[in-house]
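Structure in structure tokens, see below.
Partial complex: the chains shown occupy the same locations as in the complete assembly.
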Amino acid sequence: MFNSPVDSGILNLPRDSINEARYLGKSIASAVHNKIKDLSTLSIERASLRMLGIRGANQEGTPWVNIFTEKCLSANLIQNGVLMILAQVCKHTSMNPQQAVEMVSENRIHLNDLIEVNGSKEIKKLCDELANKAYQNLSNKKKERLNFINTLSSGTKPYLYVIVATGNIYEDVKQAKSAALLGADIIAVIRTTAQSLLDYIPQGITTEGFGGTAATQENFAVMREALDEVSQKTGRYIRLVNYCSGLAMPEIATLGLIEGLDIMVNDAVYGILFRDINSLRTLTDQEFSRRILSFGDIIIVTGEDNLIKTVDAKEMAHTVTASQIINYYLALKSGLKPGLIGLGHAFEMDPSESDSFLHELAQAWLVRDLFPQSPIKYMPPTRYMTGNIFRGMVLNAAFNLIGVLTNQEILLLGMPTEALHTPFIQDRFLSIENALYFKNAAGNLSNEFTLKESSLMRKRAIEVLNKAVNLLKVINQKGLFNALAEGTFASIKRPENMGRGFAGVFVKGSSYYNPFLSLLPDNATDETEA
Amino acid sequence: MMFLKPYGDTLNDGAIQISFSLPHPLNETSKKVSLELALKMGIANPKITFTQELGEGFSFFIIYGNLSHEIDIDSIKTSKVKEPIIDYWDINRLIEEKFNRKIVIVGATIGSDAHTVGLDAILSAKGYAGDVGLERYPVFQVHNLGSQILPELLLEKIMDKQADVVLVSQVVTQKNIHIHNLTQLVELIEGAGLRDHIITICGGPYLSKELALELGYDGGFGAHSLPSEVASFIARRLLEKSK
């Protein structure tokens, strides 16, 4: 349903450049994969525990999975993988995993007392059993969601995506319902500032966030239930989004799977650049999280829009394209099908520059033509929005028109009050009304035109593509990690051995075992995809 | 005495537009409430020009009317004439002459706030809107710590670098998190006995000089501030202090 209807590219891009871009993308992604394939992270381990169904936290709100993992770490056992350790505890104590985790966490069981450091075959078998059962449960969850979706309509493309960000999950619910009833197809709950820096998932239903609402399993559930209710009411399935990024990336992916999320914003590079998260850590986390999302049939959306929020968007447009290509092949490597890879981009050029509308249009077509099978997530103007809300409506109109004209699949709606505050309830209405006008009145515009041979837009798109290819060449040569270290993206330098969460990366021991690594989809599709 | 009131197309018509939502379904009651609110605001002849039900239990209103309030323009005290800008060369010369050393500036976005563009606009050599940033002034030695710096850490850095000036940026304001963070920092600085030894400046799109002073800062800079304004302010304060 998220497959694009676009047949042949309107831009008629040079085949050579496309092929070269693809070749380079694959090569860069393979190199990343090779570099991280022997690594695991604390958050991957915690995610594995969460997949088993472990949840809850101690009095202070520290999740059991964190405490348990820390224990494994301090007991110097982590390199075996937490599942092996847990299985041994379960075996020795005949407790179920949840109990076992809690007992260890509360120091009622000491790992060092108990653990045979090298897991026996038997332990491995128990591990497999636990994982298989979990896998079954998770499969059922997923099927439940897909079945529910199938009973309803899915709206029409482009899907209208709006955010809620009141900081209070109950207010978020009101705002989300209002938006859905007014025509939104997708609701994203924005996270509170700096949640991405937390190396754990906060616990419980929350009502106080700043610039967003905490992403917790309980908040996910509250919102999902509310949206299911509206979906039922409107007969149109309302998709739920949250952020699968930051230090707890794989865990959030797991919660997304458990709580029926449909789309997750997922991009390691965002964390690296804008949150100073260590690149090894988050790219390792990302691969695991994408495998989970792939299993869950959850669309990822990437964050290339951010690459042009702090630098000149026109000049640096090719970095967006290059990053999309890398992200695409990284995603394929993690088992995601093209139809689940929601590449991001944005309308962020200076609107006062002449021909800026043409340049935006060229860019929107470029991404569309490069990734015909992928849903594209188009982000609205933010940087050049001002307190002039009336002009804001106009820029958003230009954005919406380009969105429908170029067949973007997901339109993240711009708000007239972008420069002022996270959206008020009426802001969303005005923006949905704006987008619905263009969807309905200009939805068929994309099939009307061909570009002239002399088209400025075509020239511009080819120029951007070629610059992207050159950049990919450089990145391919030095490797993504070095490129990030040298400030290739958004002019920000992030060395491989610095940044948050580096300490949470470890090399898997020879006896490391995690059955999910074979259960979750991986790069099987890689070779078959263009 | 000259009174000012809003103008649409005829002097003193008071023409004004308002919009807001109510947490109530759209019906006769909420329409009436919206008009009553307009009247309480001093809007004569309020006319609802648009209403919209916003899903369940919410409604949106656009109202036009004629404001009866007016302001005696003579009663307006504009915060004295803006301090004139001291230019780049003078700043460098004056400070050089007086201090004969570099002025140490520490800057950061504090708390969980990760917006650095505004801070960088002031600090980085490139500057903002064609106006060079503080790093370009030979007399300033700038340490830009970047984003998401906890107030405690910032205090440490201030002491560490023996800063003369601290510049903090706050962009996220939801639930007044900026007030919380800014207050915390000032209190820490005071606690450390540094209040009189350092010039404290905050900035951000939703900050103002007034708010900054209220919170205990020496200066505050809002949207569209220029590095040269900040540099000027710093120079003037330094020179005053050293008198």
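So that you can tell them apart, the chains are marked A and B in the order they are listed, and the count of residues begins at 1 in each.
The rule is short, and it goes like this: contacts are C-beta pairs under 8 Å (C-beta built on N, C-alpha and C of every residue); 3 or more make two chains touch, one makes a residue touch a chain.
Being a predicted model, the structure only gives us computed values, none of them experimental.
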Composition of the entire complex, counting every copy that the file contains: A x2, B x2
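In this text, only the chains that are shown with their structure count from here on.
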CA centroid of chain A to CA centroid of chain B, Å: 34
Chain A to chain B touching residues, read off their complex: 165, 167, 174, 177-182, 192-194, 197, 208-211, 274-276, 309-310, 387, 419, 421-422, 424-426, 429
Footprint of chain A on chain B - complex, ascending: 19-21, 52, 54-58, 60, 111-114, 116-117, 146, 148, 172-175, 177, 205, 223
